[in-house]
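Structure incoming, see below.
A single protein chain has been removed from this complex, and every other one stays in its place.
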Amino acid sequence: MAKIVIAYHSGFGHTKAIAERVHAGAAGVNGVDATLLNVEELPAPGADRSLGGRWGELNAADAIIFGTPTYMGDVSWVFKRFMEYSSGIWFGQGWKDKIAAGFTNSGGLSGDKLQTLHTLMVFANQHSMIWVSTGVTPSIYTGDGKDLNRLSSYSGLMTQADQGPPDKTPPQGDRLSGEAFGARVAQATQRWLAGKA
Amino acid sequence: MAKIVIAYHSGFGHTKAIAERVHAGAAGVNGVDATLLNVEELPAPGADRSLGGRWGELNAADAIIFGTPTYMGDVSWVFKRFMEYSSGIWFGQGWKDKIAAGFTNSGGLSGDKLQTLHTLMVFANQHSMIWVSTGVTPSIYTGDGKDLNRLSSYSGLMTQADQGPPDKTPPQGDRLSGEAFGARVAQATQRWLAGKA
Amino acid sequence: MAKIVIAYHSGFGHTKAIAERVHAGAAGVNGVDATLLNVEELPAPGADRSLGGRWGELNAADAIIFGTPTYMGDVSWVFKRFMEYSSGIWFGQGWKDKIAAGFTNSGGLSGDKLQTLHTLMVFANQHSMIWVSTGVTPSIYTGDGKDLNRLSSYSGLMTQADQGPPDKTPPQGDRLSGEAFGARVAQATQRWLAGKA
Partner (left out) sequence: MAKIVIAYHSGFGHTKAIAERVHAGAAGVNGVDATLLNVEELPAPGADRSLGGRWGELNAADAIIFGTPTYMGDVSWVFKRFMEYSSGIWFGQGWKDKIAAGFTNSGGLSGDKLQTLHTLMVFANQHSMIWVSTGVTPSIYTGDGKDLNRLSSYSGLMTQADQGPPDKTPPQGDRLSGEAFGARVAQATQRWLAGKA
């Protein structure tokens, strides 16, 4: 089984709604064990750098998909705190050669979501991970009617929510994009696992 | 008179259409002398680093607004070549303390336009310039009916063109955003000039 | 008087050591009132978005210089939390047209400090501020013996600390760079203030 954790933070539920679709897309791939993990639940490292709670799930994962809102032009501070809590793992390079990918949601069509994806890529690279791109040709080029990759993002999944509850927004195309993204990362993880010497 | 040059490259006319609106917005401010300059016209530096053609207009400007399409995730190579042609000016810090700003157009709603704006900011900072932000609250928050700053960009102006000729696309709101952006940079330039000791 | 606030976070004292030099450089310019403000001291906004403590100093400032360590490839989470606490100010565009600049310290010679500066620029641009570049030719080109701008940074000040206490590291050239940076931003602020209609 390929173990995939979707490690996300969500302030108002919109990023969570996408995280659930990314999870569904990954879990829908045969042979994949996918788990949702809200990073707010993860405790701070102990004085001896020990990590309790659900940190072990991240350490045991074959892939981690990072998800966060874009707030004031970057990952949320709650997500950034999680990034720093991982610094002991980084020091020991405990996540080296895991698969990584990322997604973000905000209110603007573009806004500064790419800055957030850059932060996630840099973070994954510090952990010596392997970054999987979106892999979906934007709907402006395919006209596929499903509105996949509506915002034309390549480095990770971008979604956009209007003012409104998370069961109404982001729109359906963005949710389907989440499923496709989860499935792509899951398949890449399986391939990467299968190739291990 | 505050001298402002809009230094742009355009492959298919869409970025030029926005450049013209940025120019109109700047030129419409009392006391501003605004000029459009297609960077393709600028000759390479001579072996002695001398700069002919219209380079003198850039060196004499109080502000330079940089504009380029986003192609394959960054400024166009024609624009990048212009950036490198300016390296002799950079070495002598000839543009130090000029005002700078930037805009970019592409086919996606977000795409990688922020990467292009980052490249323009980094370039302006290498020249020790002063960067003026967009300064326009996005239409998703104002609901002003003019669709100003439709894509929610802050570091510079982002516009988006569909497949179609430059007289049809980008849409009217993006063109009005170009005018507002040119006017904002012009006013900032006047203020900066007026404050010179 | 031009009012300048250096709003910083420091984990182990190295960023604070640079913040103090930036403060000294700004305060040393005639007609400048410069203040150090550790963003950890700033309270969260109230339920009615009211801001107590020293938030008023930021709102009254003519320029804000942002400073943060680079941790795990970006601004510290404590600094990011401050950024989000400012979202009510952002919504009302209360910092529009203030001068902004930024600095960061980390253990690597390059590391991901530019990612941190990008985050600070994007943040300042969201607030519709005016960004002042470093303005100092790197020591590799000047050979001035003072080791100014040792790391060749343009978008903001980069400094580097070895393992060691903050009175020993970062080195003297980085501290002098801090002073030069503070003075440059102070002078730009005075010019910008003097030009106000």
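Here the chain labels run A, B and C in written order, and each chain numbers its own residues starting at 1.
We adopt the following convention: a contact is a pair of C-beta atoms (placed from the backbone, for glycine too) under 8 Å apart; a residue touches a chain by one contact, two chains touch by 3 or more.
Everything quoted here is computed from the prediction, not taken from an experiment.
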Statement: From A:80, A:118 or A:175, the answer for touching the chain not displayed is A:118
Field: Option touching the unshown chain, where C:68, C:115, C:128 or C:187 are the choices
entry: C:115
Message: For the chain not shown, which residue from C:101, C:151 or C:188 touches it across the whole complex?
response: C:151
Task: Would you indicate which residue among B:73, B:94 or B:171 is in contact with the undisplayed chain?
output: B:73
Query: Which residues does subunit A use to touch the chain missing from this display?
result: 91, 93, 96-97, 118, 121-122, 124-135, 137, 141, 154-156, 188, 190-197
- line: The missing chain sits against subunit B at residues 71-78, 80-81, 83-84, 86-87, 90, 112, 115, 118-119, 122-123, 125-126
Statement: Even though one chain is not shown, subunit C touches it at residues 73, 106-115, 138, 140, 150-155, 158, 162
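Just so we're on the same page, only the chains that are shown with their structure count from here on.
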- prompt: Would the interface of subunit A with subunit C count as same or different, where same needs over half of all numbers used to appear in both copies?
  reply: same
Query: How many angstrom lie between the CA centroids of subunit B and subunit C, rounded to a whole number?
result: 26
Message: Roughly how far is subunit A from subunit C, centre to centre by C-alpha average, rounded to an integer in Å?
response: 31
Task: Give me the residues of subunit B that touch two or more other chains.
output: 154-155
